[in-house]
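Left out: one protein chain. Kept in place: all the others.
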Amino acid sequence: MGAKILDSLCLTDQADYIDVMHAILKHRGWMTCSRAMLSGMTVSSFRFTVHRRLTAESTTAYNWMAEHFLAADFVGITASQAAGFQFEPTFPLYQKQAISDIKRSIDRGIGAVIWKDQFVIVVGYDDERKLLYYADGTSPTNGTLPYIEWGRNRSPYWYYQVFEERLAMDELAIYRESLLQAIYKWETHDLMLPESDYACGRAGYDAMADAMHSSEYDGNGVCEIIRYYASAKKDIYEYTTVLQKIWPELKSAVEAYDELAQIFETMVEMTLSIDATQKFAAPQVRTMIHLLMNAKQKEETAIEQIKILVRETINNRFNDIGLR
Amino acid sequence: MSVFLQDLVMKRESKSYTDSVYAILTAANLFQGPKYLLSGLTGMAFKFSVHQQLLPMSVSAYGQWGNEHKPAIDNLGILTIFDAGRVRHHTFPYYQQEAVNAVKSSLDCGIGVVYWIPEFGVIHGYDDGDRVFYIQDGCSEESQIVLYDNFGLNFTTFWYYQVFGDKVDIARQDMILESLRLAILDWETPFRTLPNTDIASGKLAYVYLCQGLKQGSFNTHGAVYILDSYMTARTEIRDYLGDAQGIWTELDEAYQLYGLLAAMIPRMNDCIRAHRGERQVDLSRVDELIELLTQAELLEDQAISHFRHISARYPDLKRTTIPRWGSHTPR
């Protein structure tokens, strides 16, 4: 029977996975870099996936198990994670295991990531009251989650990740690998997602334009997608600006990412002034499509520049650019 | 400190993973029944993968093991944790140490561990004094010895181990239904190790096998291994479906089809002959073998259709909900 709450581990705003990871690693003293840097190093900011009907869940529609393991692995952090459907018969077994792993992590002074219809941080537990304490950025005080309720979300998934050790890594190796993975993300469809329903990377822009053109989209979803990815594109710009100091050859890519971020800002402003419950008016749709195609071209340019920088390694990875 | 699980005996009869899991779970009282039942319920019997050149590695190249083995063990109602990766990745030394600890913990609890030797084998003991694990490979009576420091190192570039935990009961009919769904998925997914397309699975594996045999310059040892594994699996499926009679008419019909398929196995076996102490495909009977395999493919295709009819009658949340895990290209 134990209890522990980690001090000063919290979120300041509604968070995505990188916010949660950043808060935990910073609290532990393993990372001092900005969220944008972490987002770049973990390749998270380079992910661009949309449901073809532009639903809000697009922003979390990716392979959590694979991507979150890799996010940690790319920056030299070892981690354990597990995921599943709550409706599976084995769920109670995994629930018990999850709580045990999360508590052990708290005992080691490290917050844990869980999915609670968004990613949140577990900051403490109390065995006597059978409660987990979590921070989700919506309130200054911690939320409580009874052990028995863990994993029972509105969405059918349960998921958790605990971080274990930090291993020394060559920063330049991290940056370089992130650029290779960025190319991979741009060119590769996520195997977990049916192509009939989702588009990834470069194809994401076309899917968005098609959806707007055919009026087959969710208005709220569009706003959420644009807001989320605008933040990601800004992160990419900030990240590559730092990398440019090491590799001046990235200058053109950085300029392209700057323009890309600005285009997304323009799209965000557009979404603020329209009624998301209605479909966008025809002129707005035309403008949006035009901006999307511009954005696609900017990102394409940036990736081409990155390819030149890392051409030797791309070549030697043959047709498997994502495989380290 | 040392631990040695005496009751654990692994024998190579089926796929090496099946043999390993069967040895572990029966010794730990987590599974009762014949091996073909385990092979069927886990869906392992239905996994069929072939490399273009009929390489021996085909038999265990049925997909990313994590994605294949987890649903297999889930269907038995058993909690499982596994870890795997590539030895050259910089975090491997840490994960190796974690793995050594996890394996010892499992053995302390009396449960063996699946380990990629290669092939899959069972860790059934450890000795802290010598810092070694004892591993059964199912072929030799003596255990292999692996130093803690060498855990995971082998001539392939990857490592893998898997431990097992508690169990919940699942209704037999639900388990069988799930196994049929795993079979359908395997049959319908041509490539399970993308971006590589030189290994085919399911229905397409038949095509690769026949084409490989036809073009002649195939790997002789691999061809026999693939065929032996295939024939064993088809027998397992027949026996497995035989025990599941009386639940669904379509399943009884599928059983009949697999019965016909299994009846062709002696003739397939005749196309393999002994040559200087080794078994090899008889090149003069390749056409005959291809003809038999083509007939087998048709029978199996019809059987899978029956599985589909059964599956369509019940909601399938697992496959109609997009997950947040599963297939990904190796990174």
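Residue numbering begins at 1 within each chain, and the chains themselves are lettered A and B in the order written.
Note that a residue touches a chain if its C-beta (ideal position, glycine included) is under 8 Å from a C-beta of that chain, and two chains touch if they have at least 3 such contacts.
Operating definition for what follows: contacts and distances are computed from a predicted model.
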{"item": "Chain not displayed: protein name in its UniProt record (\"Tripartite tricarboxylate transporter TctB family protein\", \"Transcriptional regulator\", \"Multiple sugar transport system permease protein\" or \"Phosphotriesterase-related protein\")", "value": "\"Transcriptional regulator\""}
{"item": "Of B:Y134, B:Y255, B:F307 or B:W325, the one touching the omitted chain in the full complex", "value": "B:Y134"}
{"item": "Which of A:A3, A:M169, A:M270 or A:V285 contacts the chain that the document leaves out", "value": "A:M169"}
{"item": "Contact partner of the left-out chain, one of B:V9, B:V87, B:V168 or B:V286", "value": "B:V87"}
{"item": "Where the missing chain touches chain B, by residue", "value": "87-90, 92-93, 96, 127, 129-130, 132, 134, 142, 145, 147, 149-150, 153, 157"}
{"item": "Absent-chain interface as seen on chain A, which is shown", "value": "168-170, 172-173, 176-177, 242-243, 245-246, 310-313, 315-318, 320, 323-324"}
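In this text, only the chains that are shown with their structure count from here on.
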{"item": "Length of the line joining the C-alpha centres of chain A and chain B, rounded to whole Å", "value": "34"}
{"item": "Residue ranges of chain A touching chain B (in the complex, touch as defined)", "value": "60-66, 70, 73, 76, 78, 82-85, 87-90, 92-94, 96-97, 115, 156-157, 159, 164-165, 167, 169, 181, 184, 188, 190-194, 197, 319-320, 322-324"}
{"item": "Parts of chain B lying in touch with chain A, wherever the complex brings them together", "value": "74, 77-79, 81, 86, 88-91, 94-95, 98, 165-168, 170, 174, 194-195, 317-318, 321-331"}
